[in-house]
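Removed from the display is one protein chain of the complex; every other protein chain stays in position.
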Amino acid sequence: MAFYDPKGARAGVRAVGGLEIPVLTAPRLKHRGFLPDLLNGLGSLLAGMRVTLATVIRPSRIVTRQYPENRATLKMYERYRAVLRLVRDGQERHLCTGCRGCEKACPNGSIAVETAKGAITGKNELQSFVWRFDTCTFCNLCVVACPFDALEMKGDFEHAVFDRRLLVFNLNTYAGPHAALWDKVEGEEQRARLAQKIGPYDGPVPLNGAQLPGLPARATESGGKA
Amino acid sequence: MSFLGPAAAVASPPAAEVHTLATRAVEALEVGPLEATLYGLLAIVWIAGLLVVTGLALIYLERKVAGHFQCRLGPMRVGPHGVFQTLADTVKLLVKEDFVPDRADRVLHVVAPFLALASTMLLMVIMPFSPTLQVADMNVGVIYVTAISGFSVMGILLAGWSSNNKWSLIGAMRAGAQIVSYGISATLALLVVVLFSGTLRLSEIVQSQADGWWIWRAHGVGLVAFLVYLVASTAEINRTPFDIPEGESELTAGFHTEYSGIRFAFFFLAEFINMFLVAGFAATFFFGGWMPFHVGGFAAFNATMDVVPPFVWFGAKTCVLIFVIMWFRWTFPRLRVDQLMRLEWKVLLPIGFVNLFAAAFVVLYGFYFFAGP
Partner (left out) sequence: MPYRIHLRSPTFNNLWPVTATGPVLRGSGVALDLRKTEAYGAYGRLQFSVPVGTVGDCWDRYWVRFEEMRQSLSMIEQLLEGIPEGPHTTVKPATKIRLPEGVHYGQVETARGILGVFIAAEGGSDVPYRIHLRSPTFNNLWPVTALAPGWRIADLVAILASLDLVIPDIDR
C-alpha cells in the first residue's frame, strides 16, 4: 500500500441546495509500483517503531500505582465519583427538603426518600434518605437534579464489606429540617427538640418493596415526631 | 583464480579453537565409556537447564517489556519487581487439571506439546554460544537448522487436529501454511550467508566473521538478507504481527485452546525459546555469534574487543534481537491470514530470490568494496 499523506485532503467549496459549503475531500492512496511501495511501507513501519521506542525510553507517565502501599499519598481526582453524600453546612445540618427530585431522577431506583410533617416547624421534613450503594451506578443524575444542591459525589472508594445488606443505608444522620428551616425556628428549647438522631441502618432501609432478611422493618407509625 | 575470487588472498586471523561437547565426548570415549556418558549427561543437563532458565527469564522479560511499551510497569508484586512471577505461574500451571477433551484423539493430544518442544531442544543443540559452549557442530549445520525449524509445525498441526475443535483446527491449518511458507524465505536469507562464508558448519560461519560481521561485510545483500530473515523468522515462531494461529483475540487461543496445565506451558515455553533461538541464529549468521566486534586490519582495536568474553557477546547480541522482536509485537497490528500469505509469496520470496542471485553474483565475480569474504 502506498504512503498515506494525512495532509493530502483537498479543500473546496460545494454548492448544496443554494448554500455554499466548504468541504474537504478525502485523500486517496496511490500505488506507485512494487519497489516504491515496499520502501514506503518499510518507512512507515520504522516510523511506528520509533513512536513505540519513545514510549519505552521516556513514557509520558507510568499509569500503574502500587496500591495499597501508596495509601498515604493517594489522592483521587477532584470529580471522581465513588460515594454519595449529603452536603452538610458548618453546623452539621443537611440541606435536603425532601422534594424527591433525586428519587425521580435516579435511573434505577437507588434512592428512596422518607419524609414526614415536622411537629415544630409544621413543614415536610426529611426522615430518612435511603441510598442503595449496591445498585448505584454513580451517574450523577441525582446531584444534577437536586434543586438545592444538597447532594454531592465524593471520591473515597474504600467501602468493601462482606455482607451485602450493609450496602443499603441512610445518608442523613438526623431526621429533621434542613439548614435554612432550622434557622427559622425560635427558642433554644424548640431547637433542641427539632432533630432526632438516626443511625445508618435505622428505619425502612429496604427499597422497592423488597424485604432484606435480618434488617428490622419499619414501625408502622412514622417516627421523628417530637 | 579460485572460486572465491581474487579477494580470497586476504589473510584471516587464526581461528579460535572450537570444542563442542560432542567432540569432547568422542575424545573421552578413548578414555572410557563412563566419561563419554558423563559428557552426554552434561549436554542433556545443559540443554534442559538452559531451556528452563531462558524460558522463565524470557517470559518475565516479555511481560516487563510489554508493560513499559504500554506506559505501565508489568509484574511488580511477586518478588522484588515481580521476578518470581513466572515461577508462580509455572507452579500454578503444574497444579492445574490436565485434561484431554471428550472425543479428542488422546494419544496425539498428549504427544503434540512434546513435539513442539522437541524441535526447540534439537535446535538448542547446535547453537554456538561460545567457542567452548556448543553441544554439537554438524558439518551440515545450516541444513539441520532449516529442517528442524520446519519440524516445529508438527506439534502445532497435531495439537489443532487432536483437539476436536473446529477453531483449533483452523488455527493449526493457518499455522501450518504460515510456518512452511516463511521457512522458505528464512532459508533463502541464510543461504546468502552460506554463500559468503563458504561453509554450512555453524562454528565456521561464526569464525568467518572474525574480520567483521556479515551484516555489513556482505554489503547491501547481507542487510537485505537480515531483514528478510528477521521478518520470516518472526512469522515462523508465530509472533505478532504474524500470530494469527494463536489469534488471541479471535480464535480464543487458536491451536492451544484445548490445552491447560503443564502441556499448555510447553507450547508457551516452546514459543519463547523459539524466539531466543531465532534471535540466536540471526546473531550467529549476521552479527558474528560469539565473535567480538572486529574491524579487519585494526589489530589493537580487535584486541580490546576481545577482552569481553565470547558468551557475553553472544548474549548481548541475542538480547538486542529479542528486544527487537518484542518491539515488533507491541507496534504492529496483526496481519490477516491472506495478507500474511501474500506478504510471503509475493513480497518476501521474490526479494529473497533476487537477493540470493545478487549475492551469488557478488561472491562469484568478487565485487567486494572492502576486504574479502
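Letters A and B mark the chains as written, and numbering starts fresh at 1 in each.
To be clear about the criterion, a residue touches a chain if its C-beta (ideal position, glycine included) is under 8 Å from a C-beta of that chain, and two chains touch if they have at least 3 such contacts.
Because the structure is a prediction, the values reported are computed rather than measured.
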item: Touch criterion as defined above, residue of B:R77, B:K92, B:K166 or B:R336 at the omitted chain; value: B:R336
item: Contacts of chain A with the absent chain, listed as residue ranges; value: 9, 11, 14, 16-17, 19, 21-29, 101, 104, 144-145, 147
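Definition applied: only the chains that are shown with their structure count from here on.
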item: Residues on chain A engaged by chain B in the complex (per definition of touch); value: 38, 45, 48-49, 51-53, 55-56, 59-64, 66
item: Complex interface listing, chain B residues touching chain A; value: 65, 67-73, 76, 327-328, 330-332, 347, 351
